[in-house]
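With one protein chain withheld, the remaining protein chains of the complex are depicted in position.
Then we have subunit A:
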Amino acid sequence: MASSTTKDHSHIEIDGINEESQQMTEKDIVEKDMAPLPGSSIHRSSSRPQLDVSGAAIQGNFEEKDPAILLPNQTDDISHLALDIGGSLIKLIYFSRHADRQVDDGRKRKVKERLGVTNGSRRSYPILGGRLHFVKFETSKINECLDFIHSKQLHCGGMDPRCWPSDAPPSENAVIKATGGGAYKFADLFKERLGVSIEKEDEMNCLVSGANFLLKAIRHEAFTHMEGHKEFVQIDQNDLFPYLLVNIGSGVSMIKVDGDGQFQRVSGTNVGGGTYWGLGRLLTKCKSFDELLELSQRGDNSTIDMLVGDIYGGMDYSKIGLSASTIASSFGKTISENKDLKDYKPEDISLSLLRMISYNIGQIAYLNALRFGLKRIFFGGFFIRGHAYTMDTISFAVQFWSKGDAQAMFLRHEGFLGALGAFMSYEKHGLDDLMVHHLVERFPMGAPYIGGNIHGPPLGDLNEKISWMEKFVRKGTEITAPVPMAPPATTGLGGFEVPSSKGVLRSDASKLNVGVLHLVPSLEVFPLLADPKTYEPNTIDLSDHGELEYWFTVLSEHLSDLVDKAVASEGGTDDAKRRGDAFARAFSAHLARLMEEPAAYGKLGLANLLELREECLREFHFFDAYRTIKQRENEASLAVLPDLLMELDSLTEDMRLLTLIEGVLAANIFDWGSRACVDLYHKGTIIEIYRMSRKKMQRPWRVDDFDAFKERMLGFGDKKPQPHKRALLFVDNSGADIVLGMLPLARELLRRGTEVVLVANSLPALNDVTAMELPDIVAEAAKHCDILRGAAEAGGLLVDAMSNIQDGYKENTPSVPLMVVENGCGSPCIDLRQVSSELAAAAKDADLVILEGMGRSLHTNYNAKFKCDALKLAMVKNQRLAAKLVKGNIYDCVCRYEPAS
C-alpha cells in the first residue's frame, strides 16, 4: 500500500462501510478464514510490533470488552528495576516482559523447517523480549518514587518467572540494583518501605555502561545541536572509542571511555545542574528547574553580563577573536550600585546563569578532550533536558575552543545513563548482546504529554488514557503552528559568542524525548542489503520543513476518514467512538509535537510518521481498521482471478511478462492510503478499475527498466538465462493488488522454477495484506490454479486449510515451493534494518527481491541497493511525490530494475 493521501479531498461514506459489513456477513466462511481475529496476531510475539495487550485478553468476540483488554499493563510481567538516585533526581528504569506465548502455527513451523530456522537455535536467546520504561522523580520526593514502585510492584519482580504473580510479598533477599549517592543514603528507606535491599553499583561504571549501551544499541541516540539545528549522528560501532563522557547532574563528571568497562574519571566540575538550579532558585524564586529553564527562553543576558562591547565601548576585541557581544564577565553588570536583585528580570538572570554554566562545562569538557586527544564528547545527565539553548551553548564552547576539531554530541536518553548502567549490571539479562536492530523505540500516546514527566502516576489503563486525552487535549486535528526558529539577532557568550538560538519555544521543556524501548531479539538486519551501514530507509527527508509541513497536512486531513473507518471496524459502538476520538487527539498531539520539534522522537522520516499512526491506532485498540474492506476486496478479486489467469496463459512468454508487470502496476492503484484512489472506488467495480487502470499502462513508464528485467528473465536471442533460485516478493495491499497483481507474478516465477516467498506485514497497516491473511488468500487462489496449488503445498501453505481437498492428487513433478513469511513490521513502509528472523532466513538463498507499492519501494527503499537483483514496482499515487521523486505526475508508474550490485 502506500500510504499517503493526495490532496484530493473526497470523503468516504459511512454507508459504504455498512454495506461492506453486510456483504461480509453473507460469507461467513470467508470471514473466518480470511480475517483472523486481531488478537491472534499477538501470539506471534517474536515479531516486531508487540501490542500493549496480551493475546488472551482480546480473544473471543472482540466487541465484547473484557476489562482485561483495558488494563493491558496489568498483564505485564515486571522483571527488572534499576535506579539511579542522584542529588536532585531519581531515575528509574523498569523492564516489563510480555509473556512469550509461542503459537504452534502449522504454517510457521513448515516455513521454519524449510528455511532452516530451528526455534531458537540460530542464536541462543539469552535476551528477553520486552520493554524498557524510563521514569524520573525528584529526589526530594522520594516517597512518590517508592509509591510508584509499590503500585507497580516493581520490586517484586525477578528473573525467575515463578515469582511473577506479583502479589506475593517480596522474598527476604529481594534485591534491586541502584547507583548514585542515594543508593547509599536511602538504602535503609528502601528496606523499610519496600522490604528490598539495594545492591549498590559504582556510579561511574554505570554511567559508562549505560552510555555504551545507548551508543551501540539505539540508532538515533546521539545528535549534534548547533545553532538550533539538531542532527542525528550515525555512530560507527567500530569507531566508537575512545570518547569523553560528560555527565551533567547536580555536579559534573567527565569520564574518558576506552571500551566496555574501560574508563577513567578524568575530571569534573562542581558547577553543574545543581548550581544552575540552586543559584537560580535563590535569584528568581522559580519553583522548579523547568520553570527556570523556561524563563531563560525569554531572557536577554546583555542586561546582566558584561560584554566585550561594554568594556570596549561597543567595539570588538578582534585581535584575540572576541566580538563585542562576547561575554567578558558573567554577571559582571550586576555590580552596578544603584540596582539590586529586584531590579533585574528573572528571565535575564536565568539566561545569564544558564550560559555561564553551560559554557563553562563545554569549556572544561573540551580541555579534557584535548588532553587525551578525544574528538568526540558526549553530554548526558538531566541538566540538558533537550533544551536547545543549553545544547547550543555547550556545542559552541566546544566548537569555539577546539576550532572545530572536537564535537559535542548529546544523548536522547541523557538522564538515564546511570540507571541504564545499573540495569545492565543485572546478570543474565543478555542486554550486552543486544544489537541495534533488536530495539524498536515506541512513542506511546503519552509521549507528547506525559512521557518522562517527573513523576507518575502511570496511565496504564486504556480507559485512563482516554479520559486523560479527553481532559487535557483539545479535540481536533489541527496542528499548532510551528514556532519560528532562532531569530537572526545574536547575543554573545563569554569569549565565546554564540547565536541566541533559543530554538523552539517549548512549553514543555521538561519533556523527555524518550519513548519506551521495545526489545525484540528476533529482529535482524535484512541480509541482502548491499551496505547495511549506509542504508537509509527513508527516501523523503522530513528535515526539509516544507516537506514536513506537507506530510503533516496530508496526515491530519486524512485523520477523520481514518477515525471513521477505525470506529466502523469496531462496530461503531459508543466505546469505539470514544476510542476513535481519543486516538485522533493523541495522534494530533504527536503531530503537533513533531511539527514543533521534528527531531523530538529521533530522526524523522515519512516511514516513521506512518508507523507512528499505526502504532497509535493499536494503542487505542484499533487492531485492523480496514478489516472488512480488505475482505470484500479480496473476495471480489479472487472472483475474477480465474479469468485473468486464463487470459495470461493465452499469451506468449514475452507478452505475458509485460502483461504481468502491467498488472502489478495497475493493481497497485487499490490503495486506501491514497485519497485519489479511494475516490475511484466509488465509481466502479474492482475489475473495471483494474482493467481501466491496465489500459492506461502506456509504456514507457516514468521509470522503465522493464527491458532490462525482461532480458534477465527471458534472455536475449537464443540465450536462455538461468531462472532465479528464489524470489522474495514484498507485497502491498489486499484485494486486487495482491490477488490480480502479485499472485499472477508469483505464479509466473514458480512456473519458471523459481521459489517464491511472499513477504507480508506482521501486523495490519491500512489495507495492506498481512502474513496472517496471505495463506488463506493463496489457498483460495489455489483452488483455481494447479501451479499455485502445487507450490503452496510444497511451501506448507495448505497444511491447515485447503490442501486435502484432492487427497489423491499427486503431482508428477514436485513443485518449487511458494511460501509466506512475515516481515516483522506493522507499517506501510519497511525499514530493512529490522526485519523478522524468518524473513532474514528466507533471504539466505534469494537472488531476486521484488518490492511493490509506494510504501515499500518509493517512500522507503527507493534508493536501497541489494546484493541480488532487485525490482521495484509502484504506481505513484501522490502528485507531490511523483513530481519530487520521478519528475512525473500522479498515476505514473515506476519499474526500476537493478541487477545485483
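Quick note on the criterion: a contact is a pair of C-beta atoms (placed from the backbone, for glycine too) under 8 Å apart; a residue touches a chain by one contact, two chains touch by 3 or more; residues count from 1.
As a convention for this text, contacts and distances are computed from a predicted model.
Asks: Absent chain per UniProt: "Carbonic anhydrase", "Translation machinery-associated protein 20", "Partially similar to pantothenate kinase family protein" or "Large ribosomal subunit protein mL53"?
Replies: For the chain missing from the view, the UniProt record says "Partially similar to pantothenate kinase family protein".
Asks: Quick one: which of A:90, A:257, A:327 or A:529 touches the chain that's been left out?
Replies: Of the listed residues, the one touching the omitted chain is A:327.
Asks: Which is it among A:132, A:178 or A:356 that touches the chain not included here?
Replies: Residue touching the absent chain, from the options given: A:356.
Asks: Taking the entire complex into account, which one of A:175, A:233 or A:311 touches the absent chain?
Replies: A:311
Asks: Could you please point out the subunit A residues that touch the chain left off the display?
Replies: 86-88, 140, 180-182, 184-186, 202-204, 249-251, 253, 265, 267, 269-275, 277-279, 281-283, 285, 289, 304-306, 308, 310-315, 317, 319-320, 327-337, 340-341, 344, 349, 356, 359-360, 363-364, 367-368, 370-371, 401, 493-496
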